[in-house]
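With one protein chain withheld, the remaining protein chains of the complex are depicted in position.
Labels run A and B following the written order; every chain starts at residue 1.
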Amino acid sequence: MSVEHSTTSNLVEIRDVYYSVGGRDIFQGLTLDVPRGKITAIMGPSGTGKTTLLRLITGQIRPSRGQVWVDGQDVSRLSRPALYALRQRIGMLFQNGALLTDLSVFENVAFPVREHTKLPEALIRHLVLTKLQAVGLRGAHGLMPHELSGGMARRVALARAMVRDPDLLIYDEPFAGLDPISMGVILRLLRNVNDALGMTSIVVSHDVDEIALVADISYILSAGKVVASGAPKALKEDQSPLVRQFMNGLPDGPVPFHYPAADYYSDLLD
Amino acid sequence: MQSSRATEVVTGAFVLFGFAALFFLVTQITNKELGIGSNDGYTLVANFENVGSLKVGAPVSMSGVTVGRVESISYDQDLYKAVVRIRINSKFNRIPNDSDASIMTAGLLGGQYIGVTAGGADQFFKDGGQFVIVQDALVLENLINKLAAGFAGNKTDSTGD
Partner (left out) sequence: MYNTFKQMLLDAVAGFGAVALFLLRIFGQLPSALLRPRLIASQIHNAGALSLVIIMICGLFVGMVLGLQGYDMLERFGSESALGSAAALALVKELGPVVAALLFAGRAGTALASEIGLMRATDQLVAMEIMAVDPFRYVVAPRFIGGVVALPLLTMIFIAIGIFGVQLIGVQQLGVDQGTFWSQMRGSVEVEDVMQGLIKGCVFGVACSLIAVYEGYTAAPTAEGVGRATTRTVVNSAVITLILDYMITAVML
């Protein structure tokens, strides 16, 4: 089996991936595509392994079966140096920002540049301030991470994720726990960054309405498989019970309201 | 920038302080007048039948003053003798070359050292010089044997007279 793969219009291709941890099966034959230049949303109820999928794509874990192709390379077969080389073309926005606490905002955004290039200081400054300007925080470049609000920290993290103009930008729950204004800012940034810089974006989220505004394609995961895919609008119309439950936020349905338990009455009578 | 400068100053002060403490300990609380490994001084050799429990680093003294240390102890298979190399401080450069070296014991239970007694020659030891007159370490068993033999010899002598 070679590591080569025909370069297609898809930047990421997940093929028949199986993964389990601690005896619990997370993925059972997962297959999905992330087209170049588009925003792809991964949705699904909690505990369906959305974050695990991101870890597979970035090569932090390896599937027990199947392949994860990123730009024609099977991530699960890459050596450490090759993986690090690939990761230099990936940016990732973490849920809480994951800014380095002992560095200022400026140094945080400059960090990937300093680590991987030998650019002159003036150029680094130009690069960092441009990206901070794009997220509207150029004025905050001297602050330390603990002085930022949650929304600001996430915008700084976004500036850091895109400072080296990656091919792929991954967002892990970018809307979780944000106030409506910050949410709007992130939404607009997401769309602008993707279109202006010609990147490919993967967004993991369960905020159905926000995703509908920005995503080109959505996948809904459940029980380790893709249960539905397509444009968000089409998914809204989908009639399968699980998709309807998820898209409309119904408390009970294929995803049961109750955790599996013994019979209610016999439990009470005990 | 200011805080990083302050950090550097404090770190530098800490490291210097640590080395100052090490320097203080080595020079002030130890008896380090003849540094191990210092090339100061010259080497003399003495061959002994028996060195007893003499150790490398043991003092070499003249009239009770330490003038050097034992540098190495080895065994010569041709001479069937122990070869002891001694490092003498260069300050003591007028030791007559007919001086004798003997292995002595400091106190009843103390360690052994080499005592050098000055001879009367006008030539002095140079680097690599060898002691001609040596006295071995006392081994208790040998001592008792000698004493016993001495008594026996005295007896025969007296009857012969």
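Just so it is clear, a residue touches a chain if its C-beta (ideal position, glycine included) is under 8 Å from a C-beta of that chain, and two chains touch if they have at least 3 such contacts.
Because the structure is predicted, anything quoted here is derived from the model rather than measured.
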Chain not shown, its touching partners among those shown: A, B
Among A:101, A:239 or A:266, residue touching the chain not depicted: A:101
Residues from chain A at the interface with the omitted partner, ascending: 58, 60, 84-85, 87-88, 90, 92, 94-96, 98-101, 111-112, 115-116
Chain B residues that touch the omitted chain in the full complex: 4, 7-8, 10-11, 13-15, 17-19, 21-22, 24-26, 28-32, 35-36
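In this section, only the chains that are shown with their structure count from here on.
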Length of the line joining the C-alpha centres of chain A and chain B, rounded to whole Å: 75
